[in-house]
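One chain of protein is taken out of this complex; the other chains stay put.
Let's turn to subunit A:
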């Protein structure tokens, strides 16, 4: 391969990711056929990788790919005998009428529509995540299957089933408006969040976290008025900023208070803090929200603010615990859950002293849902140690250690028991 050919191959690869989602989204809108859209987009990319190194890169690589994919779709539809007749006629008409490249706005809209369709609540949750990865992020089915711990053929079947339901139950290819958007957006954000945690967890695919951040960025650009979209993006950036510091050489989790803060990604933290500052300003500008509007700040904004308090603190002692406790108070009100109550108790323990924390913790555990949750015992142990009861704290640390699954966590808790 010559230098020019290598450069052409590089352009093709770089254009690919961005062009792929746009082509797939546009072809799905026009033909309603997901498989056809994916196949044609992939064929266009393959042809580009083949031809560009020889013929040179066209002036408008994205447009070139779109034209090739569209012509390929037309060929298939014209020859097709199995596709539904009526739909086919409509699609051929639309494809013929489509000019060189759709307007920029329309492309953007297509991708947003596609996100809402992939994340429709009538699809099983896991299928939503998989379909988003496959259709919008163009992740290979084999890679998605690995992340979900299933075989490739199982994942292929799952994706096919989801696409069949979209077609046969006629799940619309549309972004809902008005109150329907308020109801549906949290579901879309939950899929993105799940995607992120699939990348963030120890056994996950790290690339998925990058995909989730990219999607959140896209969504924020497409729906600039939705505060929770910006908040989710900030939350991702903040959690992701610790990626180089949150595991030790053996791959074990390092707790926040022992992480080397100089290894955090301070550029990402700065970006996230900027997003949160803007959100706060726009909250102040706005008058009382209408009844159908979600409460402000929303749950992702609160989680992001908590993460920002940690991310901008020089040390655990320097952390704005009063700010964190306030966020947990509001979060517990918006989304009551035992785990949030537990975190709230810990935050209050740091902000207002161990007695306040222990008091809230006792109330959080009264329901019994935290009974088999070793982190609740560990939190009680920590608060008890800081309250000065070393003997009881050591016993609690040992009890918590007996309940955790990871060796590293157990060692860390036993160390604390010895220190107490």
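Methods note: a contact is a pair of C-beta atoms (placed from the backbone, for glycine too) under 8 Å apart; a residue touches a chain by one contact, two chains touch by 3 or more; residues count from 1.
We adopt the following convention: contacts and distances are computed from a predicted model.
One chain of the assembly is not displayed; among "Pyruvate dehydrogenase E1 component alpha subunit", "Transcription initiation protein", "Peptide/nickel transport system substrate-binding protein" or "Geranylgeranyl transferase type II subunit beta", its UniProt protein name is "Transcription initiation protein".
When the full complex is taken into account, the listed residue touching the unshown chain is A:169, out of A:140, A:169, A:334 or A:402. For the chain missing from the display, the contacting residue among A:122, A:334 or A:402 is A:122, taking the whole complex into account.
Although one chain is not displayed, subunit A still touches it through residues 82-86, 120, 122, 168-172, 174, 176, 180.
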